[in-house]
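The following block contains the structure, expressed as structure tokens.
A protein chain is absent from this complex, but the other protein chains hold their places.
Which chain is which? They are A and B, in the order written, and residues in each are numbered from 1.
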Amino acid sequence: MALANQHSRPPLWRDAAVIKWLVQIAVFVVVVGALWFLANVAGTNLADKGFEVNYDFLEGPANIQLGEGIDTVPDTAGRAVWSGMANTLRIAGAGILVSTILGVLVGLARLSSNWLANKVGSVFVETLRNIPVLVQIILWFAIISSLGALTNAESEAGESGPIPGWLYISQKGLSIPRIFYADGFYQFMALLLLLCIPIWFINGSLKAKRDREGGESIAGRVTFGLFLLAAAVAWFANPIMAFLESPLYAIEDLWRSIPQAVMQIVLTAIAAGAAVDFIRRFLNSRRTPAGLAKLTDDDYFRMIFAAVGAMIAALVVWVMWPGLSSWIINSGGDFWGWFGDKFGTDVDGGTRGNRPLDAMKPAINEGRFSNFAPTGLTMTIAFASLFFGLVFYTASFIAEIVRGGVLAVAKGQTEAAAALGLSRSQALRKVILPQAFRIVMPPLGNQYLNLTKNTSLAIAVGYSDVVQVGQTVFNKNNQVLAVLSIWAAFYLVCSLTISFVVNKINARLAIVER
Amino acid sequence: MRTSLLKLLSLLFAFALVGAACGSGSDNASDDGGSDDSTQSDDGGSSDDGSSDDDSGDDDGSGDDGTVDLVQGGGTLAAVQARGNLNCGVSGAAVAFSFVEADGSVNGIDADYCRAVAAAVLGDSEAVTFVNLTAAERFTAVQSGEVDVLMRNSTWTQSRDTEVGMDFGPTTYYDGQQLMGLASDGFSGSSEVSEIAGATVCTNAGTTTETNISELAGELGISITLNTFEDYNQVVDAFIAGTCNVITTDGSGLVGRKAQQEPEDQEWVIFPATPISKEPLGPVYGQNDSEWADVVNWVVYATIIADENGVTSSNVDAALSGDNPESVRLLGGEGELQTKMGLSADAFYNVISQVGNYDEIFAKNLNPVGLVREGSANARWTEGGLIYAPPAR
Partner (left out) sequence: MSDAIALPPETVEALATANQAPDKPIKDPVQWAKENLFSTVGNTIQTILFTALLVFILRWLLGLIVSEERDWTAVTTNIRLLFTYNYPGSQYGRIWFSFGAMLTTAMFTVVAFGLRPMVALRKILINTAGLGAFLVLVSVLAPTESFPLRILLAGVVLVAIGAGLLVAIPNAHERMVSFWQMLVGLAVICLIATWLVPWGNNTFANGEVTQIAGTIKASTKNWLTLMVGVTLASFFAARALLAVVPDRVLKGIMLVWWLLGPAFLIFLVLRDPSFDWGYVLSVDIPIALGFGLGGAALLYFLSTPGNESLARTAGLVVLGIGVLTFVLAFRGDLSMLQKVRLSILALGFAALLAPTFSGESRVRMRFALGWLGFILITHWLITGINTPSTLDIAAPPFLGGFMIPLTLGYYVMLASFPMGILMALARTSDMPLFRVMATTYIEGVRGVPLIVILFFFDNLLNLFLPSGMSISKLGGIFVGYTLFSAAYMAENIRGGLQAVRRGQFEASDALGLTTLQRTVFIILPQALRVSIPNLVGQAIATFKETSLVAIIGAFDLLNVARNSIPNQPAFLGHALAPLLFISAVYWVVAYSMSRASRSLETKLGVGAR
């Protein structure tokens, strides 16, 4: 009897696995129900006001001007928001780069044996990280607007400095020479990629040879030299890639000719494939040398959920949002068409230039008002105040992370490096920093995320980022909910991308670990 | 001992969670966290008065509670009188219109018109609760009944007036968008807008001024760099520094700043002579409540009529028994003009004696920042201005 009891399953209502799942599903249903209820209330309230949330305004006229960005006089609100997004990415990218450099420098200063450097580093960190970044940004705005005036060459004071023609620092912002990609850039990149294929094989064979025969490796240097050569060839020979224009247009036509049903089938297949793959890998992970391990109820539930997920995806593709497929088809076609436009020798209005990159010196407009001409790389006051605020604030955190990372590298490593006769800076560069990098990477990634999210404070100084532009848009049309969803989606994508990159780097670094 | 303390704490936190989770759904009815009872309107009449918030859940079905009625069914006047307090929406950070003084009091022409309405309805100009509103949330506050009247330098436009849920009262200040540049850049009072081609123009973000200048630049076919800042102080700072060649906003804002902040080594010029837009500013209130609309409108008219008849806060007692029949009627000396509106007979007497007539309100708030009535659209109609009120009879 007792024996029989041990083998028979307990009744369903006392089975731990069942209860666990019941509780989970119950909580899930309650949460989803609550959200559904709230959404319902919101829907009713909106309907009472005669207000409808939609995204049509993105197609409508914008009637706003942006201070800076890829399109300062956008035709539609959607275009304005798009420019705002580009501005956000611009400042986030620049901020991440510069704050990392500054943070590492300050972190090293704090580790310096020089008393003064050490103290200056500490004061930097302790001051800047304890003042809210928003306050710092606003202060920077006030500080930059107290800089010297920008004056024309013609005016009595001569050109403003500090290095006329190369670098201007004034209350209108900063301007330095600008490098930009010119007409030939895409053709150049295509040719370079093409040339990289043989180089890659040469590199592989050289490495293989080194592994076989030993001795000094020349693979790195040879590859680098060849790459430079390829770049030089591509620089001058890039117009030969013009033939790519017609195949790309052909791909566009091909893509656009995909029937909607086919795309729907493909999408469904992808979802189903993902589910099947998940289940297959899951089963594989349960495979032991002695054969397939016994599956618990939990495991069955997992598999069922994967299948349900795939079904929901299929439902979305076929029933709930059939437009998704045609949207994918259209935007895919648009992409290939846009890509094709970048090749070919004729562009509307003339022949395509051949230079992949070009550069211009900063200049000041000749005219009634002294403003920067669009030739240089100019930081406006709004950009500069946001940029310096974010960079200094984030750098103070990065400095602490770097210091902590370096200190966490075992003391024995430093001593061993010294014993090998490495100088202090050599030890730092070759032994300590590479190891510290691994410790530092995850918190550094967090700081990058924070910086990216903090760019939303642009609104305080009028930098046209996605939040500022979005707010201007919803002040006009009241589509707060729609704009908010665009913001949230945009920042989520940014954050997930950064997390993804940081995780990838982490994974790579972890392999190095033994 | 220590662990049991921790146990207890964990328990407390668990309970706090329950409180937080449920509280955020229900306590919100009037005030969650540190907020005061700005949205509260049911002190007196609700079923369990000790804890006015508690009845939120049960009463929303029946709907006979204060807050809901305010919006749809009218009756703002009665509600305000029952409450004994006027909820008045203001900016809280607009020079000369409504700003907070160092001692915490709210001042400015908008704030004074709030006081005037309170004086008329409640007999006490200080029975006002000011609700600070941002530009984005002001109209929602009117539509939802959070404020009884909005005095937040809001421009009267067709779209706003016809939008669901609100109506506009008589204009208290005629404003218009203008530009300001430096004399050293060659601007003068007679400059045209087309002269700003190539300039960096700065203004507030997300306001109609931004749209106006964008549209105008497009119309004139000139290219400008438009920089928009969140905060008007930043705009002026940037202009003083030279970051902006030209700034643009309502004329009142430009004149005020010019009077106070023009540095000695600069000369600021406001142009064009005719503003590029019309910005009539006045009170806003909930829609379809003509009783309340009449009250607010006639408070504004009363201050204007008093000005026309020379009745000020210092001679109002004399005017009450004086020989100008319109003033006597207005101040409640005879007739039942006020009582028919649902106000006490001396409602406008209170307005004039406690707050003042239009000229006094204007002089007190706008003269210090350099804005004068003479020669502007805000002069008396008899002197070529637009300030005009229907007769009180």
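Everything below uses one rule, namely that a contact is a pair of C-beta atoms (placed from the backbone, for glycine too) under 8 Å apart; a residue touches a chain by one contact, two chains touch by 3 or more.
Computed from a predicted structure; not experimentally measured.
In the full assembly, the chain not pictured is in contact with A, B, by the touch criterion defined above. Within the full complex, the residue among B:105, B:162, B:266 or B:290 touching the omitted chain is B:105. Only one of A:178, A:368 or A:453 touches the chain withheld from this view, namely A:453.
Residue A:302 is the one among A:207, A:256, A:302 or A:361 that touches the chain not shown. Mapped onto chain B, the interface with the missing chain covers residues 1-24, 26-40, 43, 47-63, 65, 67-68, 90, 92-96, 99-107, 128-134, 136-137, 140, 144, 146, 230-231, 233-234, 236-237, 256-257, 260-261, 368-369.
Those residues of chain A that touch the chain absent from the view are 20-21, 23-25, 27-28, 31, 38-39, 41-42, 44-46, 48, 109, 112-117, 120, 126-127, 130-136, 138-139, 142-143, 146, 298, 301-302, 305, 449, 453-454, 456-457, 459-460, 467, 471, 480-481, 484, 487-488, 491-492, 494-496.
Note that in this section only the chains that are shown with their structure count from here on.
Taking the mean of the C-alpha atoms as each chain's centre, chain A and chain B sit 44 Å apart.
Residues 49-50, 63-67, 72-73, 141-142, 145-147, 149-150, 171-173, 365, 367-369, 371, 380-382, 459-462, 464, 468, 471-472, 474-476 of chain A touch chain B in their complex.
Of all residues in chain B, only 135-136, 143, 164-165, 185-186, 198-200, 205-207, 210-211, 214-215, 217-218, 224-231, 234, 237-238, 240-243, 245 touch chain A in the complex they form.
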